[in-house]
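A single protein chain has been omitted from the complex, and every remaining protein chain is retained in its original position.
Let's look at chain A:
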Amino acid sequence: MTDLATRDGESTATPDALREERRRRMSPRDKWRRFTYRFTPYLYISPFFIIFAVVGLFPLAFTAFVSFYDWRLTTQSVDDATFIGLQNYSDVLFGNAVFWTSLANTFSIFLISTIPQIIIATFIAVMLDRNLRAKTFWRMGVLLPYVVAPVAIAIIFSAIFRDPTQGGLMNSLLELVGLDPVNWKSDRIPSHIAIALMVNFRWTGYNALILLAAMQAVPRDLYEAAALDGAGAMRRFFSVTLPSIRGTMIFVVITATMGGLRIFDEVRMYDPRPGSVGGPGGIFRTVVLYMYDTGFNGAKGDLGKASAIAWLLFFIILIFAGLNFWLSGRIATDGSGKKVSKRQLRREAAAIVNEQEGAR
């Protein structure tokens, strides 16, 4: 079916007998080539599937398996482990409140970071979406923090946001303007704000560029028309820009959510002293940090419980993915409540562009 002649469309109607005849007349060398043409695509895609099976699927399944056992970091094989059923899960969920406070911390940090981040990124994108001089310079300028590793960012911010007893730049600034110093590392909400700032420092410019790309694809005619109708800059933004970049906006929100639910580097390095796991009393311990602490930190090494935490997080992520999917479906409706598919939006945009081209 995949041989050359058929794909060329010359001989789609070749009777089986003729094809059989041709195959018989083929030299061994041609037969070999035929075979390689059919076989090599699988060879080409196999590295991905093999590596994914080994480092993706197998570990996930194994983690599920381990989550039903009393399995320590030192446990070598299933023979040394005791099957305990759902014990790990019930320990995590009901044993103490650590899982729930970690989950609350994760959501708190995620909300404090994502909402301002997207608003500011949109604002920066609007600023960049003008006829600027030295465009590339400004774009590179806002992207710069992206190449700074989260670990280094966390260290730098950890030094800026020290507790009042230790000085630190942020508290000095607050004192300078007559405000009380803040316990950036030992109070819950202030620590979440500092961590959210780290996340935003790295990702705001990056998201601004993604949004900028979407804004540049908005036909300029729409702005002109709106301006002629007397819409000011604000009105143009809310009535033209925002609806046109809806799809990209949803995308940015989804990736921010998925990233936010698995935050680790920043919280681990904000207070990296050996005894501390997410600050005093775990005030900024996130779910992934809790998993790390349970399974890999120091003497505890309870891989069974860590696996249960991982799978619980997986379920939460699945729920969020579903929620995102449902929400973005709802958001992607136009003013009349009618559903607008991405393809339809694109078709509309294309129609406008074509009109513009035609008018020239």
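Note that in this section a contact is a pair of C-beta atoms (placed from the backbone, for glycine too) under 8 Å apart; a residue touches a chain by one contact, two chains touch by 3 or more; residues count from 1.
As a convention for this text, contacts and distances are computed from a predicted model.
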When you check the chain that is not on display against UniProt, which of "Cellobiose ABC transporter membrane protein", "CRISPR-associated protein Cas6/Cse3/CasE, subtype I-E/ECOLI", "Oxidoreductase" or "L-lactate dehydrogenase complex protein LldE" does it turn out to be? "Cellobiose ABC transporter membrane protein"
Return the single residue from A:Ala104, A:Leu174 or A:Ala227 that touches the missing chain. A:Ala227
Given A:Tyr89, A:Phe110 or A:Phe157, the residue that touches the chain left out of view is A:Phe157
Hidden partner interface residues of chain A, rising order: 2, 4, 7, 33, 36-38, 40-42, 44-45, 47-49, 51-52, 54-56, 58-63, 65-66, 124, 127-128, 130-133, 136, 138-153, 155-157, 159-160, 166-169, 172, 201, 205-206, 209-210, 212-214, 216-217, 220, 223-224, 227-228, 251, 255, 258, 261-262, 264-265, 268-269, 272-274, 288, 291-292, 295-296, 303, 306-307, 310-311, 313-314, 317, 321, 353, 360
